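Below is one structure, written out as structure tokens, with a few remarks after it.
One chain of protein is taken out of this complex; the other chains stay put.
Showing subunit A:
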Amino acid sequence: MLEIRRLSLRHPAPLHDIDFACTAGEVTVILGPNGAGKSTLLHAIGGYYPAAVGEILLAGEPLVGIDAARLASCRALIEQHPARPAGMRVADLLHIGVAQADRAMLAQALDLCGCQTLLARDCASLSGGELQRVHLARVLHQLLASKAAQRYLLLDEPTAALDIGAANQQLAILRQLAQRWQLGMVAVLHDVNLALRHADKVLLLKDGMQIAHGDTAQVMTQSRLEQVYDTRLTELGDGHGQRAFIAC
């Protein structure tokens, strides 16, 4: 289990008293308006920003006591704008962060992310969507090649470069991955409807404060989202349990 216990941070964005947990096979989505501290929280969970107060535990062990190499075997993160290193072949990019390459796992990761045909390409020549898929395959290889008992994937706006169909497909793939390999996932999203459809748990964040955390259906109510985003919303339903929100 990945436990965030009463976490507070001052820099680069303030966070106050964040407290939640993510378990294996579960997708947790962090939602909130711009400047709420979503990316800062994700990078704190990844161990990049040390907690000023509180602690983060990975399988019961404080994150600060785990060295970078061991940490990389049990958690990986895709940044909001993943790098596009000119001159680097996709095949080489896929081995970054992997101490011992695992061909079988890499083949599965490539298959799931649809990157088999991209191996010989220069990263600079990839489209936004292709780049996202390649980086997803890279971090999957990083996690799956390790034999860590618990593995977590952190994603900062993984659908930012994608159109609505590709974004939906991407999140469906991520969900499938979480269940197939029992990966715990924490993703920052902007689109409340994508979160509504694909998240198991949702954490609502505003001005660095945790507004709510829990099961998606329970947390994502109209009134709570209106409070978080400071805007009027209308809730739509298809009569079969599918919900969506649009701004008025």
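The rule is short, and it goes like this: a contact is a pair of C-beta atoms (placed from the backbone, for glycine too) under 8 Å apart; a residue touches a chain by one contact, two chains touch by 3 or more; residues count from 1.
One rule holds for everything that comes next: contacts and distances are computed from a predicted model.
Novice: For the chain that's not shown, choose its UniProt protein name out of "Acyl carrier protein", "Iron complex transport system permease protein", "PaaI family thioesterase" or "Spore germination protein".
Specialist: "Iron complex transport system permease protein"
Novice: Out of A:Val29, A:Ala72, A:Ala161 or A:Ala199, point to the residue that touches the absent chain in the complete complex.
Specialist: Checking each option in A:Val29, A:Ala72, A:Ala161 or A:Ala199, the one touching the absent chain turns out to be A:Ala72.
Novice: Which positions on subunit A touch the chain that was left off?
Specialist: Output for subunit A: 43, 46-48, 67-73, 75-77, 79, 82-83, 85-89, 92-93, 96-97, 99, 122, 142.
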